[in-house]
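Take a look at the structure below.
Just one protein chain is left out here, and the rest sit where they should.
Entry: subunit A
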Amino acid sequence: MMMLGLGSVGLVLLSLAVQSGHGAQDSAVWSREETTERNYYTRYHNMSEITAWMEQMKRENPDVVSSMVYGQTYERRNITLLKIGLSSTVRKKAIWMDCGIHAREWIAPAFCQYFVREILRTYKTDTKVNEMMKNLDFYITPVLNVDGYIYSWHNESTRLWRKSRSPGTGGCTCYGTDLNRNFYANWGMVGVSTDCCNLFYCGTKALSESEAWAVTDMLGKMREDILAFLTIHSYGQQLLVPYGHPNTSAPNHDELMEVGLGAAMAIKAVHGMDYTVGTSPDILYPFLGSSQDFARLIGIPLSFTFELRDKGEHGFELPEDQIQPTCEEAYAGAQHIITYTHDKAFYSYAATVTATLWTTLLAAWVSSAILL
């Protein structure tokens, strides 16, 4: 009797331990894998590693992750995105996120990797993430400026490269166009340079760069479906809203500011970091031809540029021990925007119709009650 009692207590304890082990992933069986995985997301990774990681994400999550090559860089490398979402028979709405349009901003691709890992890790257990995975597809490009990123990994002297790697033309011998000045959004007018040696060189014409063309092509095809466009940069701790031209406001400027300020609050709640919110001409400098402006111009209502940590102490060379906290806070900010976008799309219509019909029914019941 005693043995039976002890045995059953032991069984209960064991099952509890195993369950909590699975849930918290801190029991001995899981800890080494988890530690290794945790270490991965606290380091910077070169392009080969990121490419291999994308394959791994597909392999480990075949039901929800697929990839798409949607363009080529100047040096003929693939530009690849991960499409993440629960499969559906109906056409789905989308969230777009791209990282690493400027090569030296290494924390940005690190964030894209973190974001992907986080939604894959939580969508089965977190009801909100699950709902969003059901209703939306996430289109995430971990590295957009592949040539520039690879160049920035070459050695210490190339680490601070910013632009693409296309050569100058017309006797100008410097390399690279600023991809974020090359979009067809009032291209070439403000905050740019026509000198190919300049860091803001906007290219020979709009969409002269195949990388900018690839994004433009995808956004154009998906225009009806994209609810939010997020492009990730560093540094400065800012959330930028369109437009880059002074004295020109987006039609939903108030909404953009409100959502942006909400995201900044969500960011601050994680590790206390302040992120400033505003249009680029207000809080940074004016410039045109950006991907963010292009997205807003073709009708994507919520278009944000994230400038991640820090505010200048390390700048582009953010220490690896800050990758995790930076990603955690940026994730909270991104989720605030995505949740707002999702709920606005999927709750406001149904709620309006439901409320109307309930009111109608009530009126009909009341009037029929009176008549009877």
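FYI, contacts are C-beta pairs under 8 Å (C-beta built on N, C-alpha and C of every residue); 3 or more make two chains touch, one makes a residue touch a chain; residues count from 1.
Everything below uses one rule, namely that contacts and distances are computed from a predicted model.
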item	value
Listed names "ER membrane protein complex subunit 1", "Latexin-like", "Large ribosomal subunit protein mL46" or "WD repeat-containing protein 41", with the criterion being the UniProt name of the chain not displayed	"Latexin-like"
Contact partner of the left-out chain, one of A:W96, A:F111, A:Y175 or A:F304	A:Y175
Subunit A residues that touch the omitted chain in the full complex	43-44, 46-48, 75, 90-93, 106, 131, 134-135, 150-151, 153-160, 162, 165, 173-176, 184-194, 197-200, 220, 223, 236, 243, 245-248, 250-252, 255, 274, 276-278, 282-286, 294, 296-301, 311-320, 322, 345-350, 352-354, 357-358, 360-361, 364-365, 368
